[in-house]
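Of the protein chains in this complex, one is absent; all others appear in place.
Chain lettering (A and B) follows the sequence in which the chains are written, and residue indices restart at 1 in each chain.
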Amino acid sequence: MKAPAFRYARPESLDEAVSLLAQYGSEARVLAGGQSLMPMLNLRLLAPSVLVDINRIPGLSEITAHPQGIQIGATARHAAVLYSEEVARAAPLLALALPHVAHLAVRNRGTHGGSCALADPSAELPACALALEASFVLRGPGGERRVAAQEFFRGLYETALGADELLVRVDYPRAQAGRRYGFDEVARRRGDFAIAGLAAAARVEGGALRAARLAFFGVADRPVLVTGASREEVRERMETIEVAGSSVYPPDYRRRLMRVLLERVLDAIGK
Amino acid sequence: MQPRASFQAVGRPLPRAGTRRLLAGRGKYVDDIALPRMLHAAFLRSPYAHARIARVDLTRARAAPGVLAVYEWNDLKGTVEPWQSRSAAFPGLASPPQSPLAAGRCAWQGEPVVMALAETRAAAEDALELAEIDWEELPAAVGLERALAPRAPAVHPGLAHNVAWSKETLGGDPDGMFAAAALVVETEVRFARLTGVTLEPRGLVADWDPAGQLLTVHYSHQMPHQMQAHLAEFFGLAADRVRVIVPDVGGGFGVKMHVYPDEIAAIAAAVRLARPVKFIADRLESLASDIHAREHAVRARMALDGEGQILGFDVDHRHGAGAYSVYPRGSPVESSAALHLVGAPYRFAHFRGRLTVALQNKAMTGQYRSVGHPIAVLVTERLVELAARARGEDSLALRRRNFTPPGDAPYVNGAGQRLFDVSHEACLQALERLADLPRVRETLQAARAAGRALGFGVACYVEMTATGAEAYGRAGVPVSAADSVSLSVELSGAVRCAASVTEIGQGVTQAVAQAVADGVGVPVERVIVHTGDTAQVPHGGGAWASRGAAIGAEAAWLGARRLRENILAAAARLLGADEESLELRDGKIVGQRGEARLELSELAHIAAFKGYEFPEGFQPQLSVMHHYRRPKDLFLPANGVQAALVEVDLDTGLVRPLRHWAVCDCGRVINPLLVEEQLRGGIVQGIGEALYEELRYGEDGHLETGTLAEYLVPMAAEMPDIAVAHVQTPYAGTSLGAKGAGEAGAAAAPAAILNAVNDALAPHGAALESLPVSPAAVLAALRK
Partner (left out) sequence: MKESLTEREIRLIVNGREVRARVPVRKSLVDWLREDQGLTGSHVGCEHGVCGACSVVLDGAVVRGCLTLAVQADGARVETIEGATEAGRLARLQEAFYQRAALQCGFCTPGMLLVAAELLERNPRPSRDEIRDALSGNLCRCTGYHAIVDAVEAAAAGTR
């Protein structure tokens, strides 16, 4: 179980990375933390001709707080984001979610941008980005563009990223006073991809839920957003989601978990 | 026979000395071995459950960079012979011959078809991508029911049906008894396919020296002498021309005791090329082609009289063997054991057991830790709970009323099991103390009052350990149930012991060291134990059937006593003393008042360099060889009880084990520390069997759980703390009195967990009978 042969490029600037991607197109794969890409290579599920290792691009792993929010560079490690006090203040949902992401050694290497760019439907961070109205900064041959989370996740392992584009960072708006955040997921074992999960942001007024943004994950081909002005409303809207299933976790079971997660997370937010 | 000396080391919870190396990263596992000119083997495996191989073209593969050879079966014919699973224990067993690479047809997904030998494993895998094969897919029989159904596709061409073997066992008068019984309870349980998942995968480095005519195989294996015999046969060599060396082994659990086609093919390549060949199964290969286990469907009934005495059982048992019966022991071993162990903790006179073992287009099932026991224990303990519920009584009271009696007089139950030296009541009492049962009941009540679904479950068990020679000997299967040691005094005064048992992590070398230390009279840290090399250690059984302490350590003890006598005889001659007046204590020869007379190292020096100091004509014998086969009792029944406390999340269906308790009677405990860890490890494997582990195949025979992302093994976060206590009923037939302990944990944990889950679900009117307990199944049972 050894990776197939490929060539390896290690750009030292964003421009160089982008021009490599432009040069190789879909033949290339971006290597960030490698925690999903490397298993796929070892299993020979992928055979890219070039890996573009973005780990040495200066500044790409920086976490930068500013009054309006926080910018998390594409190659910021999960561990760095998890232990960052700036992140905990600016985007507390991430601090709630990251302990659920894999395990210690994987968090030490896996990256924020990598997880988002892979767009595994069971992953935690895309759902957080959706709930938090994050935007994704992409860089291509023509320069930078910004894509809202809702537009970024397009399907199973599919994003708005073009073959010649690189995800540079994820921008999260700063948590506002009065907004609360909740996160929970159901998995057989700690660190497993979730059978179903929920990342939630909401305003709570006098114990009542207002303006909720709920991002369910693990239940469809991408994280699914449900918004509403009350608990009743999100309950109702949640039922319209088409839920995917498997032989072990049938759609009905997953839908049941969504209902359970909704109540649990909103109860926790309300407390 | 009782030992003369009192035990010093035996019975002490000593850490295993050999683990210091492993902790420092200085273990030497088979993949750590690199020989000059060594090649790496990789396999192209059948993507289909059943297919004819219409055309093979290896031209491009053979031309790939770094590739020395690419073989299909035709290339190996003449180098190595096929084999066939046969056993007098399973007369009429239907299992065709197997070859190391598929001979024109594949009968299971994962069967090796083409082997590449290259300078690196990566290059070998690259070459296999260039192999061109035309497949003609054939109809496959996959599911257990489907394989046994009328007009099922034949697993192998020409088979009239897919029954590999079947039998019926009768004891007493089951029909009459069931007709007259006051209460009959019934269960239908299913056990998913599992596998052992040794963290170190199977592997070997084979090296054929045509000049010296010697085949050396460094082999991650539980039984070096068994493999020596098989390789000699398959390659047409005298057994003495085959040397099997077992280095550090990264777990066995029954996975590493069989003949695997890929391993034999890699050895054949080493013979063909006269270059060392390494084959290390990767994790995909492990999950697809290590022996699988379980896959049983059991319908069972139990009858009781009006007083709640168990009268007997009626068991209908189906078991999936896979495409072939595993070589050499045979796949029916597990179901046969499971069938006959039903009801083993209890007295009963009547029994009917029907067993059907099915061939299927899937990987072979074989002997995984606790062979058959988890099935028998779960069937029995599920029925016991159902009966207690039906009678409206405490299930512990029902168990107590029915336990087989203690004492050494054998009790033979209706299924033909011979039980003696068991201690069910004592173990149950020990469990009540260990778990503080009244407090557990309070916890349960308080939690339930608070709306939490906690459950407590118990499982009593008998584990048949340390199999005797009659089992495989009479079956005509060359698996040794005896063990041997060679012992010698080093110049330093240390005692060196070469033992036929195999160290696979279970710690048997420490048990042997403790037996030798006490047997001779030296400190335990002065005993050096070697295992695992057929050129260096005498012949014996290796590691299987929880036999290391009961047979291997007994052999070591008996040899050590003889060595001690030789030492004292030599010392007496040297000192001109009466042999009876000398003792060997702590490595010193002492007189009757304990006064030091001679260091053992001094004696060894004199024997080595100044033999003339002994009286004329006397030759000191500071080494002995000893062979031991237990002369009676086919099995040593160990017994015990486990209990589990679990919480079921009624909303998600997830089951969380909260606490686990185990009481084990494995006879005299040579090393309680290591026995307890054997139990804990086995229990967690049993929890995996109960809650997580499942090899799922699609209808077409495609393995859907081919990586560790899909095949879920227990990890640290979900596992409970496990409390262990001992009851000791030494076996009277040996000096040490030890029975086996290696598999008891796995034997009873699934049943304890399932009973606990059902206890938690009972107030909600739900029950489950299949393993593993999936969260979706829990919610389905709750009708949620």
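Everything that follows uses one rule, which is that a residue touches a chain if its C-beta (ideal position, glycine included) is under 8 Å from a C-beta of that chain, and two chains touch if they have at least 3 such contacts.
Quantities reported herein were computed from a predicted structural model and do not represent experimental measurements.
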| item | value |
| --- | --- |
| Chains in view touching the one left out | A, B |
| Listed residues A:Ala88, A:Val106, A:Ala160 or A:Ala244, member touching the removed chain | A:Val106 |
| Absent-chain contact - pick from A:Gln35, A:Ser61 or A:Ser135 | A:Gln35 |
| Hidden partner chain, touching residue among B:Glu111, B:Asp207, B:Asp248 or B:Asp518 | B:Asp248 |
| Touching residues on chain A - with respect to the absent chain | 1-11, 16, 19-20, 31, 34-35, 38-39, 41-43, 50-51, 53, 55, 77, 79, 99, 102-106, 108-109, 189-191 |
| Residues belonging to chain B that touch the chain removed from view | 15-16, 19-20, 22-29, 31-32, 34, 122, 196-201, 248-251, 253, 280, 282-283, 504-507, 673-674, 677, 680-685, 707-709, 713-717, 719, 721-722, 745 |
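Everything that follows uses one rule, which is that only the chains that are shown with their structure count from here on.
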| item | value |
| --- | --- |
| Residues of chain B that touch chain A when the two form their complex | 120-122, 125-126, 129, 282-285, 651-654, 692, 696, 704, 707, 709, 712, 714-715, 717-718, 774-776, 779, 784 |
| Complex interface listing, chain A residues touching chain B | 1-5, 43-44, 186, 188-193, 195, 247-250, 253, 256-257, 260, 264 |
